[in-house]
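Every protein chain but one is kept in place in this view of the complex.
== chain A ==
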Amino acid sequence: MLKWFRRKKEEAPGTQPERAPEKAPLSEPVISQPQQETKKNLWQKFKDGLSKTRERLKDSLGELFEIDRLVDQAFLEELEEILITADIGIETVNRLLEPSRKKILTGEPLKVSELRRSLREEMLQMLTVPTPPFPPEASPAVIFFIGVNGVGKTTTLAKVAWHLKNRGFSVLAIAADTFRAAAIEQLETWGNRVGIEVIKQAPGADPGAVVYQGLQAAKARGTEVVLVDTAGRLHTKYNLMEELKKMVRVADKVIPGAPHENILVLDATTGQNAVNQAKLFGEAVKLHSLIITKMDGTAKGGIAVTVAHLFKLPIRFVGLGEKMEDLAPFEPKAFVDALLP
């Protein structure tokens, strides 16, 4: 496997990587052989990270679900604390626990194992949203990376580029963050590491113009996937949201139907504000999916459940570190299991 990666890495940047003959069909199963390996390793890493959190939680909270006893008030309170400290949000937590609370009040016996099962199912249900294939079926498929400042848009873009490149796609990145100092250099460095071309203009240039130029280039070159790095913006800033809308309009002008996917990048450490972010970004431009970053810390990213559910957005990937291979496809079951001790 290592050899395979090395071979891919050594390809000169800019040369069109040959479309891997074994390139998977766009629907399931999407992962080609070497990818499966990485996925497994990464997934292990994800689980390891999560189990660390679990151990820590167990220390402080006792093994809540360990003994199958009857649920009582104290148990529910403890469970509430666990769910709230996972950032699921008080509203969702109340909704999740409401049926159990009722049962307790009416004196109906409820076993811990039953409660766990129903909670797990309920949360999986919340995460079950239609998930179209990735990357979207269009040529070029234009994907915008959107989010507030500091969530990791640029790093995530690089990781996704690496992921797509390994699946045999030709990938091009557009440096449309012309605002933050050295953002363009940051993406360029990543571009060199991953081995993809980065279309850029001078700092301070109109991001719409950069998108225009980048998409023209992609069209001319017959690139399959175009990843657009947008500047971080707080969703409450009217002007910056207008700028984002304009970039989307420009994309649609160059390639009708573009962008085909707008990914909202969310930081796992973010609390309830993620809901506002999804709401306001979603009002400005159509959102298609989520990526949750920084899942390698102790934050459990519970808000993702609420956001995915409220806005019917599939979670594409989770970010697990600073290297380009630290990206794992989202697995609802493992995610929910990590949230529930």
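Here is the rule we use: contacts are C-beta pairs under 8 Å (C-beta built on N, C-alpha and C of every residue); 3 or more make two chains touch, one makes a residue touch a chain; residues count from 1.
One rule holds in what follows: contacts and distances are computed from a predicted model.
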| item | value |
| --- | --- |
| Protein that the absent chain corresponds to, by UniProt name, given "Small ribosomal subunit protein bS18", "cysteine desulfurase", "Dissimilatory sulfite reductase beta subunit" or "Signal recognition particle protein" | "Signal recognition particle protein" |
| Interface with the undisplayed chain - residues on chain A | 52, 81, 84-87, 89-91, 148-152, 179-183, 185-186, 188-190, 203, 234-236, 238-239, 267, 269-274, 276, 294, 296-300, 303, 322 |
